[in-house]
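Structure record follows, encoded as structure tokens.
Removed: one protein chain of the complex. Kept in place: all other protein chains.
Chains: A and B, in written order; residue numbering restarts at 1 for each.
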Amino acid sequence: MRRAAGFVRLLLAFTLLVGCATPRGAPGAVTDLKPGERPALDSDEAGLWMAVTRVETSLKTSGHVVADPALNTYVQGVVCRLAGPHCDDIRVYIVQTPHFNATMAPNGMLQVWTGLLLRADNEAQLAYVLGHEIGHYQRRHTLQAFRDVRAKANATLFFAALTAAAGVGYVGSLVQLAVLSSVFAFSRDNEREADEVGFELMVRAGYDPQEAAKIWEGLLAERKAMKDSDPSIFFATHPPTDERVATLKALAAKTVPAGEPELGRERFLAATLPFRAVMLRDEMRLRRAAATQLVIDRLLASGAGPGEIQFFQGELYRIRGDTGDDAKAIRAYETAVASGAAPPETSRSLGLVLMKTKENVRARAAFARYLELQPNAQDREMIREYLRRLD
Amino acid sequence: MIRPLGLLMLVSVVATGCAVSLIEPKPTTIDGTYTVQPQIKWASVPARKGLEVWTVDGPALEAVTFVKGLGDGEALMKGPIPGAPDEDKRPKFRAQMTPSEIVELVTDSYVLFGAQKLETSSLRPAKFDTTDGFRFDIGWVTRSGLEMQASAAGAVVKGKLQMIIYSGARAHYFPKYRDDIERVFGSVKLL
Partner (left out) sequence: MDDRRRWCIRLIATGLAGILVSGCVQTTASRTEVWQRIPTTARVVLMTPDIELSELTAGGVLEPKADWTERAKIHVVEALSGVIGAKNANLVPYRAPENDPAREHEHNQLIKLHDTVGRSVLVHHYGQLKLPNKDGKFDWTLGTDVRVLREDVEADYALFVFMRDTYASAGRKAAMVGLAIIGVGLPGGVQFGFASLVDLKTGDLVWFNRLVDPQGDLRDPGPARSAVTKLLADLPL
């Protein structure tokens, strides 16, 4: 019995970790979150925290988080530049998934999905999105939304949406996202407020506020290219109103940065370029060529590592396989190779398309080049088989 | 959100009822096109159109998936799948595909159905009985974070893709029947 009693105490400690007494609401004005602040144990806010703590635990063990220390240090660094005294309260999780999303939970868990890192041109654009999320966090918008929704007796749906919004790299069907946005989409007022806070943080940290509108423009262009058929979890929670870009531009126009506004392009590229190939490969696997083409266009325009981008341009054509795509793919691969910095896979892909178009001599040369560049390629035996067939 | 039991459980959709049949260790015909010789008893669980799925402990733990004569323009997995794009938006097999492209068909399909951090390796030529075919390996993480592995063998036979994919949890289950499966792969006899 004595052994059991000690155990029972520990088991009850479990209870405190996972459960709280019935939360009481605290109606009235919601004040800004202070650094290091924790909600009272029996408050509704604590209930909210507990719900997301569960999500955070499963996120940590999900296997979808990018563990690389350098990338994590970099993103955490940007967060801290923006968040100042709140820096210690915010935990960054980089989730490997090609969808665009950044989401901050009320307890300080910040997810940054790699689809976002692929689409930002520079640190200033990343800072806008992160600053916006920090704005929601500081102003406790999630708590406000919860109280509003609870007043309308929709609390259970809210939690489901919260869990979904904090879900790991998973976008879900259009129907599910519609449910999500009907409950969890931030109101226009909250969005405006988060943009204002985000701007303030951006500017205080020295970033160029004109970059904010650009990342939205990119997202809206992708949505248009996919004719609205592409589920976007970011849009579900941050409604892409027409006025948003105009508002961001107006905010930028009236903001006077102190000193020389930064883009932080070099730092951003240094941190993200090592992952770009993986991020692009994940993007390609989504098989949504119209949107991916816009991503590629932006990356080509930015000029960093064109060999790699031209390779993926070629991949887009090769995999899409419409009339005329074979020729376009070949041109893209050859441009990549000519740049001198194409990934070795370029020659393999080139070989595959040339083999398909029956240009055997050129195909052989491409495959041979691939094997020369990557003698330990995982598919070297199959490439040698192609070479034999082309003989 | 629907929490699937596992990627390959989604494969198991009832075609004609809830019947599970016993696969004896003797020559078994697949798709009327070839036979294989299993070494142990398996259970054939209900599967989607165009697929046959065998398991010992349950397909979420380990499964042998037979892709039975996939035709030009067809997707690997047919029918509605929760959380995945409609059939017309899924990658399709094309009869002219090289093994390199067949690997992409499989990997991109798996990713669309929820596989994460998917990597392929060891694509190599291999005989599918007398036909020139291929072998390759895959590793991925399910949505709930369980690490999985798979090994595939196949060939394009008379314009249709015949493929056998053995998959299982990296911990214990995938290694468990590896040897049996290599023998199954080696036992393929075209009719």
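Just so it is clear, a residue touches a chain if its C-beta (ideal position, glycine included) is under 8 Å from a C-beta of that chain, and two chains touch if they have at least 3 such contacts.
All values derive from a computational prediction rather than experimental measurement.
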Which residue, B:K41, B:K158 or B:K189, contacts the hidden chain when the whole complex is considered? B:K41
Which is it among B:L76, B:V111 or B:A169 that touches the chain not included here? B:A169
From B:T55, B:T98, B:T120 or B:S151, residue that would touch the chain that is not displayed: B:T55
For chain B, the residues touching the chain missing from this view: 1-6, 9-10, 12-15, 17-18, 20-23, 40-43, 45-46, 55-58, 60-61, 82, 144-147, 169-173, 176
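Just so we're on the same page, only the chains that are shown with their structure count from here on.
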Which whole number of Å gives the spacing of the CA centres of chain A and chain B? 31
Using the touch definition from the top, list the residues of chain B that touch chain A in their complex. 1, 82-83, 89-91, 94, 96, 98-101, 104, 107-108, 111-112, 114, 116-118, 120-125, 132, 134, 136, 141, 143-145, 147
Hey, which residues of chain A end up touching chain B in the complex? 58, 61-64, 96-97, 164, 167-170, 172-173, 176, 282, 285-287, 319, 321, 348, 352, 355-356, 378-379, 381-382, 385-386
